[in-house]
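The other protein chains are all here in position, but one chain of the complex has been omitted.
Our next item is subunit A:
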Amino acid sequence: MAAACGRGLLAPLGGRLRACPRASLRSLTSAAPLYDVVVSGGGMVGSAMAAALGHDIHFHDKKIALLEAGPRKEYHLPESYSNRVSSISPGSATLLSSFGAWDHVCNLRCKPFRRMQVWDACSEAIITFEKDDLDDMGYIVENDVVMSAVTKQLDAVADRVEVFYGSRAVGYTWPLPSHSCDTSPWVQVELADGRRLQTKLLIGADGHNSVVRKEAEIQNIEHQYDQSAVVATLHLSEATDNNVAWQRFLPTGPIALLPLSDTASSLVWSTSHEHASELLTMDKESFVDSINSAFWSNVNHSDFIDAAGAMFRSALSLLKPSGTAVRQLPPSVANVDPESRAVFPLGMGHATEYVRHRVALIGDAAHRVHPLAGQGVNLGFGDIACLTHHLSAAAFNGQDLGSLKHLLRFETERQRHNVSLIAAIDLLKRLYSTSLSPLVLLRTWGLQATNALPPVKFFFLLKHTFIRPVHDANAILWNKKW
């Protein structure tokens, strides 16, 4: 990131302007339809980007296209819950409501949660988050529900946003920065069926294996974790006021229970590849037992850590008598939905640049994180809010939408926000992947300290993540700048 900053200062545009120089086409390109913005990738983030632009007042006379490789899906709310869910932060909910999609989400299905409890498997350390005014901290929504809501809003602006289903982009031709003579200044997009499009701005929202990013030759720092995530839809033993999100850090990885309804929760269990495949193949009863023991067992505790933790807690209570945690007990699981168990590999990634001349990356194409903080899609929605803001202002100023000037502003703003968060999540993943005493002690004290100090907690709460405070509290302990 420092390199990107330095480069931004010295030669802001020199290296960026030429994404990937290729011979530009002449007569062929004049026939291809010209769009103001093409969004490549019709997932949650890509579709929301197209919808946000389509509903923007300054884009009323603009032409937007959305390219989605898959077919159009008609969504009918099924009885059972999907196993792919996301934790939507209030900020993301605001974005979705800005183009009218949040109402659809609420009408379909979503579960607000008021509290988060995070604790360590190796100690008694616990941290809880809740808003004082009992507002919702976040919402657990199935990905399909979000997609359906966004698609409905896309249909509402069909005169401005053209969605190309079953269209995969196979090639991109980048323009030369200051074009001369006959070279087209636009990005040329070639689809699998031979059709061509031209666009003034290409937004890559095509996931962590982004083709746009690869074709633009933007360097990506990536790392495959030695973990996979197991997801499933679970049924609780008894109906409860299920408005707490639970996460416990086991040495093998965090296990999280996200509320879906009073009787159902979604499981996200990040663990080693071997354990993940075991979990996938074992019978229902053993699976449920593993989950319950993961949440309840104290096998990883050591006397030393317990003693040290207790000592720290009493020290804290001298400073802040009310500062100890009220420990709630997570619900126990009785059953798992058939066919709802699935595994997907985990990794981390961050593009060194989010933008080039006439190109911008958003969502997983720009950054990929571990699900332990529930931030993945929220970062993407944050990208959308920021980019829409800058593009809208540029459109109102009559500027060329693909100009690096405002794209760089978007990049700086988002990188400032994202990089520290992504680094923190990665650090926490590593910190909590061990049962080595010193590190356990460190994170134990960190967690306890953070939990005991309300102003600190509240400050972090504002940042919508419940994992970062642990990192920062540890930083305080070791007098590091955060």
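The working rule: a contact is a pair of C-beta atoms (placed from the backbone, for glycine too) under 8 Å apart; a residue touches a chain by one contact, two chains touch by 3 or more; residues count from 1.
By our rule, contacts and distances are computed from a predicted model.
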The complex's invisible chain, by UniProt name, from "Ubiquinone biosynthesis O-methyltransferase, mitochondrial", "Queuine tRNA-ribosyltransferase accessory subunit 2", "Radial spoke head 6 homolog A" or "Large ribosomal subunit protein bL20m": "Ubiquinone biosynthesis O-methyltransferase, mitochondrial"
Touching residue (missing chain; options A:Gln224, A:Gln399 or A:Thr434): A:Gln399
Hidden partner interface residues of subunit A, rising order: 10-15, 34, 57-62, 177-181, 184-186, 200, 395-400, 403-405
